[in-house]
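For this depiction, one protein chain was excluded, whereas all remaining protein chains were kept in their positions.
And now, chain A:
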């Protein structure tokens, strides 16, 4: 077993290293981080605008006025999250070359707008907000990468205007960005013109059809989701942060799916996707942390006899409510513990399938595209993520019971072995 584990770790460690220290994936992750506060701000107002029973309470007309009053909050943030992600990625990627980031960020955003159709139903001079949401997510990410790379390339080539000494620094800095930005954006303008002669008409259209649609279709399916979930668990088993490693690949897909649902939810239509960012964050992480260990904490309180587990329960319980579970993962321990491997891998797979089918059959509403912070306690997060539906919370508690049952026999064996070794230790001390 040990040599097998060693072998597996020697495979996983370099993957984790590559994925995490990859310049583009790091910029992608950090770029999303920049957008996150705005996304959550918007989410709060989507939740408030769709409070249950409010329409019956204050009347249809007042409710419409109320929704219209709150609308701009999410329209300016959550619905156009692509804009912030693009600026974030452009900034972070440029920064990674030790160049002032913000110019790379705005260059990326401008490049994206250059590639964007600027007419909507024959009205010119407009930018459709839909391209700043899910639809344009992938174009946005690629554009940000390429724009930031071009910008830093031109900066490093030293194609900048040098100002004489005595010119205030801010002034000379804005000029030093001039030539690189001009060259970068010109490249994108040429690309736009070339594409206008192609059957795809715009780059947006091209990337959406060729890359985004197939990828999100794949990512929204159950098989790909199970693979992602298993990989997250497997990384964690070796004590490596599974989410941060896997999410850097899956986040663009999950967020794009999320946004499709949000737009449908706000329009009052049928929600297209089951697997979204919230499917993962709320129904797999949001129940005590990765591996849904809040059920394990409850198990410890119910059956724990050994001092080690009792202590761990006290230590891991409070942070577990907010989905921070490193004490459990490293303290039980789950990492490298053959006894924990089966429930650790099995429980999330079973829960993923239950959640998927509960939503596919319509028993539980699909995630409404609202981004609930991953530290939101179980129950509340399920309620919010499904667009204020109590079924979401019930599903979480049902899943917790399932996790608990899967863990039960293994936890019992673990507790017994700790208990016996503690007793033995006391006896040798006494004698």
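Rule of thumb we're sticking to: a residue touches a chain if its C-beta (ideal position, glycine included) is under 8 Å from a C-beta of that chain, and two chains touch if they have at least 3 such contacts; residues count from 1.
Convention: contacts and distances are computed from a predicted model.
For the chain of the complex excluded from view, the name given in UniProt is "PTS system, cellobiose-specific IIB component" [choices: "Cobalt transport protein", "PTS system, cellobiose-specific IIB component", "RNA polymerase sigma-70 factor (ECF subfamily)" or "Glycerol-3-phosphate dehydrogenase"].
In the complete complex, the residue from A:3, A:21, A:124 or A:429 that touches the missing chain is A:21. For the chain missing from the display, the contacting residue among A:173, A:241, A:310 or A:412 is A:241, taking the whole complex into account.
The hidden chain makes contact, of the residues A:71, A:117 or A:333, with A:333.
The omitted chain makes contact with chain A at the following residues, 13, 16-17, 20-21, 26, 29-30, 33, 236, 239-241, 243-245, 311-312, 315, 319, 322, 324-333, 335, 375.
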